[in-house]
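The complex appears here minus one protein chain, its other protein chains still in place.
Then we have chain A:
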Amino acid sequence: MTTKEATVYIVDLGRSMGEKRHGREQTDLDWALEYVWDKITNTVASGRKTALMSVIGCRTDDTDLGGVMEEAEGYENLYVYSELKQYLLCDIRMLQDLFKPSETNEGDLLSAVALAVQMIDSKTKNGKGMPLKYERRIIIVTDGRGHIETEDLEQIAAKIKDTDAPIEVVLLGIDFDDPDNGFKEEDKDAQKAKNEDALKSFVEECDGAFGTLAEAIDQLQIPRLKETRPVLSYRGQLTLGDPAKYDSTLTIDVERYPCTMLAKPPTASSFAMRTDLRNISVAGPSTQSSNTIVGEDHPMTDLSAVRNQRVYQVDNQDEPGTKKNVEMGELERGYEYGRTAVHISESDMNVVKLETEQSLSIIGFVKAEECERYLPLSRSNFIIPQKANQPAQLGLSSFIHALYEAECYAVARLVAKNDKPPVVVLLVPRIEVDWEALVDVELPFEEDMRRYKFPPLDRKLTVSGEVIKEHKDLPTEDLTDAMSAYVDAMDLSKFDTDEDGQPAEYAKLEDTYAPLVHRINHIIRWRATHPDPTLPIPPPPSILTKYANPPAELLESSSKPFEKLKLAAKVTKVPPKAKGRGKRNRTERDKPLSGLDIDALLGNPSRVQIDPANLVPSFKQALTASDDLDAIQDACNDMGREIKSLIKLSVGDSGYGRALEALRVMREEMVELEEPEIWNVFIRGLKSEVLEGRLGGNRREMWWKIRGSKYGLVDAKRSLVSEVSEEEALEFLKS
């Protein structure tokens, strides 16, 4: 839970705001709105009911004080657009129409402030008139070109500074002088100069923030981080030894909180477009419902929520190869053990659970430098002493420092809550300037390791076991040296500069922002204020792509070693298949370890018969046996016949798998041989035969499978010589 907020935006809408100044392409108002919209949409996006806001237009054509106070002299040309409330998308839409420069320059900004103070004051107190806990804020954006009455400023300032209910005032001026950033507006209007001074002293009197719009917009670039309250994930003891059985044991009361946690972008839900529905509802006697639709300007009305409907099926034992639907009522929970269904009644579900007791117990210690950095497989957590528990503080502190000094980490077994699965965690000391803690990360179990083997990178082994040190896959000395020079040149650890001008690490964790998270947040907020669907989607803000490439300056300074590296590396891209009829040579065929030429062994047969019992291999061999187009066509005809017969003779779907595999091979080989037409002719024929039921009845499911595997026409994208377009190929699969 975050604290409650009450924010009033005062937006200067005077006629002077409609001007474009200082060579900017947008009006002052549009420029100011960049900031205002960013702030407002951010709050709306949070969806917090406790973030109240309101907007007051200043120097507007009309006057409406929204009932905050009686209309009075000095309060003309102010417009209160809403009470303090949670803003929604419809409020944004409303404001969009209202944020237009007015026809007047009348209207007192400070009256608007007084109004805002009054609004906040009345909204943020309880029934007895006592102020409630709120963050109160007034944000003012103005060009300072209106008339300001400076008489009762002190009174307003005093109210703003009220210690029981202080209000934070932020004033952003358009082209106000800013000595800190060296900005001074030339030929400043005398009235504006006076106003700037008056506003500045007023804001300072209120202990508020006085700045320029330029500065504020600049800062919008930096994504805001969402603050999250730490959530406890373990509260118990860190133990060494078993206190229940042994005398000499050690226990420290600790708590565990997240240290890293992936921020997720907002998720979209699926909706269906309402298509025919509108006609139906209009046809009925639905004056009322259409009213509500118009009244709320609800974009949701053309979307309908989607529900997922599930169908449950089991293999039909009576008719092998088919499935039958079963009722939900006949289903119970269970698990799969291989292909055996193990049914466990609801009451027995616990038997498969390992009973455990909440604990964090040390298994042993490991040396820090022997610890492989790639082993941890989870996010990390802080382990700190329990709140206000001094013995725990002292105990954990001694543990942290002892680990640090011994250059060791602890390995421990963690059960976060009773009956939760135990995990093995690595406990690492972390000592910062202001605080210290243990940090834990999860380590893999035996089952989590996949033991794939890979050949060594620094030497080559032959089949006979010989070690080779020179090989095209091994770096030459030149390459090794060039790589070393390049890696050293591209060092980032001192590439940045800190506030004191000292060299600092580039791309520190805290300087990097999750690109997708902010991209999606940004674009949702953008769309909220740019509902026109014809507008192109803007690119992501540059700060999100800052680390997508090496810094240009560094690349430039390392260009020499880089050129050397390129030269020594001699990397060449494998060219896309050479054009022309891809003839495959017998000599290119893969050979067994011994390198034996099997075709020669068989006397290089020039024709191989397709053998239904050995379909795929004999097809492949037939294709390699001859480059003759007729022979290829013959092989494909035979293959095609076998495929059709597999489908035709299939009991249920029993033959479909084999047919699919044969289709895959045939399609692949035809692409390889650059003869897509042979395949395309065949698959067109097969499609009609399947769909027309000419292959032993209803074989629609077979077509679904072909479609699902995408074994459709070979288009020009896949094979250059194909005359089938991509669209045609897509259409072929769809229909």
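One rule holds in what follows: contacts are C-beta pairs under 8 Å (C-beta built on N, C-alpha and C of every residue); 3 or more make two chains touch, one makes a residue touch a chain; residues count from 1.
Quick note on the criterion: contacts and distances are computed from a predicted model.
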{"item": "Missing subunit (named according to UniProt) among the choices \"Pescadillo homolog\", \"Gaa1-domain-containing protein\", \"TBC domain-containing protein kinase-like protein\" or \"ATP-dependent DNA helicase II subunit 1\"", "value": "\"ATP-dependent DNA helicase II subunit 1\""}
{"item": "Of A:Leu98, A:Leu132, A:Ala158 or A:Leu375, the residue in touch with the unshown chain", "value": "A:Leu375"}
{"item": "Contact with the hidden chain (one of A:Asp97, A:Glu151, A:Asp164 or A:Glu330)", "value": "A:Glu330"}
{"item": "Which residue of A:Ala193, A:Ile344, A:Ala631 or A:Ala716 touches the chain not shown here", "value": "A:Ile344"}
{"item": "Option from A:Arg430, A:Lys648 or A:Arg707 whose C-beta touches the chain left out", "value": "A:Arg430"}
{"item": "Among A:Glu151, A:Glu510 or A:Asp532, the residue in touch with the chain that has been omitted", "value": "A:Glu510"}
